[in-house]
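Only a single protein chain was left out; the remaining protein chains are all shown in position.
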Amino acid sequence: MTDTTSTRKDNWGRWGADDQRGTLNLITDERVLAATQVCKTGKVYSLSLPIQQEGVPIFDYRGAPRRYSLTSASDKDPYVDFGAAPGVGSNEDMLVLASHSITHMDALSHVYTHEGIYNGFPRDEFSTQGAAEHCDIRTNGTFAGRGILLDLPRHQGVDWLEPGHAITSAELEACADAQGSELRTGDILLVRTGWLDFFAGGESGFAQPGLGVDAVSFVDDHDIAAVGCDNGAIEVMPFDGGVFLAVHIELLVKRGVTLMEHLKLSELAADGCHEFFLSVGALPVTGAAGSPINPVAIG
Amino acid sequence: MTDTTSTRKDNWGRWGADDQRGTLNLITDERVLAATQVCKTGKVYSLSLPIQQEGVPIFDYRGAPRRYSLTSASDKDPYVDFGAAPGVGSNEDMLVLASHSITHMDALSHVYTHEGIYNGFPRDEFSTQGAAEHCDIRTNGTFAGRGILLDLPRHQGVDWLEPGHAITSAELEACADAQGSELRTGDILLVRTGWLDFFAGGESGFAQPGLGVDAVSFVDDHDIAAVGCDNGAIEVMPFDGGVFLAVHIELLVKRGVTLMEHLKLSELAADGCHEFFLSVGALPVTGAAGSPINPVAIG
Amino acid sequence: MTDTTSTRKDNWGRWGADDQRGTLNLITDERVLAATQVCKTGKVYSLSLPIQQEGVPIFDYRGAPRRYSLTSASDKDPYVDFGAAPGVGSNEDMLVLASHSITHMDALSHVYTHEGIYNGFPRDEFSTQGAAEHCDIRTNGTFAGRGILLDLPRHQGVDWLEPGHAITSAELEACADAQGSELRTGDILLVRTGWLDFFAGGESGFAQPGLGVDAVSFVDDHDIAAVGCDNGAIEVMPFDGGVFLAVHIELLVKRGVTLMEHLKLSELAADGCHEFFLSVGALPVTGAAGSPINPVAIG
Partner (left out) sequence: MTDTTSTRKDNWGRWGADDQRGTLNLITDERVLAATQVCKTGKVYSLSLPIQQEGVPIFDYRGAPRRYSLTSASDKDPYVDFGAAPGVGSNEDMLVLASHSITHMDALSHVYTHEGIYNGFPRDEFSTQGAAEHCDIRTNGTFAGRGILLDLPRHQGVDWLEPGHAITSAELEACADAQGSELRTGDILLVRTGWLDFFAGGESGFAQPGLGVDAVSFVDDHDIAAVGCDNGAIEVMPFDGGVFLAVHIELLVKRGVTLMEHLKLSELAADGCHEFFLSVGALPVTGAAGSPINPVAIG
């Protein structure tokens, strides 16, 4: 069912020494075309939370995203000198926000270990001014394919997985089986933990439910192309085994699996829509290690 | 062939007094589902130019978009105190950019006349701090459907339409006929003028080719849901008839037609891909009058 | 003791219809020269709190000030191509901050009533893009003169005035008398409430001690040129008599008295330095309604 043996644990070099797309390489044109055939309703889903200063998850060191007005009707007839009719003008904004604000995706240069980023590119390439020389968001920020939602809270009969719950491969397999969701090579896996609902309750702290290291084999076994979750870091927090960014290191760094965080999965879940066409168009910011995104799912 | 009579010239009230989506209402779920059936190759196209400071079209008053590093490997073992292995860390960015930077789309609150924005919402609602109360980018920023590219330079046998060239409905009809592109209600119309190629030549000034007021009837006649171009403002510059923002007023303000500017259409054109599935997921910034976008087309 | 009768209550027109400096007009060159003669020690005091994200007073809607690195040694030998020796480079920053961040001063365009800003300039001149046409920070941001510190907590034998305490003219007079501080026309009055010490204790809320409306007559009687405090808004909060910005309206709008907030007065107080030469050089940002400042006092 997968392109590779299930023992493959590290994709450095798998698609060549120059590769910057990682497991997105698994999404061939044929698979995209096939994915367009899974839609049943044509309903369009936005998987992004609103970008605003309050009521959404924000990490302090990133700061809340800010919108400032650049032009407005308070600018008296700004274009009259250029031939505009009185009263005509435009409203525009300035945005100041972290590339990893709210609903966002990671470029493959986002996390590094002492050995470097994905595919062995040097860990210190991304400098203060220089930004990513390899694996910036332009290289993995545009993709589409078959999306599968594994709705763990629904399967387990809870409102949300408990903060600190480390999701296992067995849980993912059981959920997929119960849903009747067959995973295929190159699929985009979205895992609902319910954490955003827990967050909305106002009592959230550091701990979050998320993938444990054990769940990595699920991604391997099914040759998943990208993973998204409704939590802050895909992975369980506190980190599995106390290893900082353990799952990021396994998926993003070692395997080149594109990750998406803080996805709004509640509408898909409410509709019981577990299979859909998904497209992602990140902002192609030259050199950036991530981008806010608004993935679009078609049910 | 259209849902309405071709004499309809103003959509205020057409979808109710509270409507904030304008002609995107024409894209029903059924039409989205049908649009998924037009793909032939499964090739994924990004329609966004890179977001960077140079080499792309930038309006002075908006400023060039900026990316600053927020974290990098120069931050010595930032997470060791939290259990990280030596050498582990993350690269992140801050983005400072106009909502209408480079490849972007307009919210229906973007342009106003003395009568207000689309559907008659007050022209002064969008204030310095308050931002859009109606028709912010969240209301029209997520959509998908059948995309049609009209490749005017190819049809007319030129590299690009001349700066200042006002495209007519007749030119659009002739191009559609020659391409064999039948327009359907709720389609997303992308018009290639070739201007980005002209810009790349380095001699661009204020003048650009684009839609003239005459072309508005083409949008009416075919009940187009959204319009995108490879130029800076959809419309011809200098403005048609010397009327500032003439086509924005006709399409965006009066009709509620969502507009996308600075689309990178060269790859679709090179492949002769004139019909495709298109999805757009703008950043859902609360209150914003626009957003940079990276539309994704599936050939 | 003052240039004007104590019944003068409104300075609109006092220095001409075009005036944009308000009571700073009271600081003649002669008075500046005289002020240089009051120093006794030559000790240099910075009256600004550090500009940082935590540990200092920040109003939510302004956001915490942010510093991002623009260049650093992580940018490998950035100038070698320009003739630099290996290892040579520069560290630089980007600043993103409100003009009224932490220790700051108000331009005379900062507050408006239904009648306009100081001297009757229109209240809607300051637009989203246009900024201040009159009374921007350039017009009052540079001044110097004799500074007098009235150390109210010391005089009253407390650590700080209680939050919500509305300072009266009588309290200011009594403190001045006890200190032996004679006020002169054109003086810069700094009032210590102790609030920053209260804030440092970590329990601060909305309420702050500050000038009540009654204290305005002290400013009138002594023809004070500018007023600074160690609290957030000069004036008592909740506002005196429930009138929003009551003291700003009296001092800034009606009289054109330049105001400085969040001044760090603890060092002057600790040294018992109540009379000093003070100079202020705000950032002369064209159109801005305020600026962060670092006033320099010479004891």
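As written, the chains take the letters A, B and C, and residue 1 is the first residue of each chain.
Everything below uses one rule, namely that contacts are C-beta pairs under 8 Å (C-beta built on N, C-alpha and C of every residue); 3 or more make two chains touch, one makes a residue touch a chain.
If you're wondering where the values come from, they're calculated on a predicted model, not measured in any experiment.
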item: Missing chain: touched chains present in the view; value: A, B, C
item: Selected from B:11, B:25, B:46 or B:72 as touching the chain missing from the view; value: B:72
item: Given A:24, A:39 or A:94, the one touching the chain that is not displayed; value: A:94
item: Option touching the unshown chain, where C:16, C:87 or C:202 are the choices; value: C:87
item: Among A:128, A:217 or A:294, the residue in touch with the chain that has been omitted; value: A:128
item: Interface residues of chain B (partner: the chain not displayed); value: 63-64, 66, 69-72, 74-76, 78, 96, 124, 127-130
item: Interface residues of chain C (partner: the chain not displayed); value: 27-37, 39-44, 46, 48-52, 61-62, 65, 67, 69-74, 79, 82-100, 109-115, 117, 123-124, 126-129, 131-132, 138, 141-144, 239, 242-245, 249, 277, 279-290, 292-296, 298
item: For chain A, residues in touch with the removed chain; value: 61, 66, 68-70, 72-74, 94, 96, 127-129
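Here, only the chains that are shown with their structure count from here on.
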item: Classification of the chain A:chain B interface as same or different, half of numbers criterion; value: same
item: Between chain C and chain B, distance of the C-alpha-averaged centres to the nearest whole Å; value: 46
item: Whole-Å separation of chain centres (CA-atom averages), chain A against chain B; value: 24
item: Touching two or more other chains - residue numbers and ranges from chain C; value: 66, 69-70, 72, 74, 96, 127-129
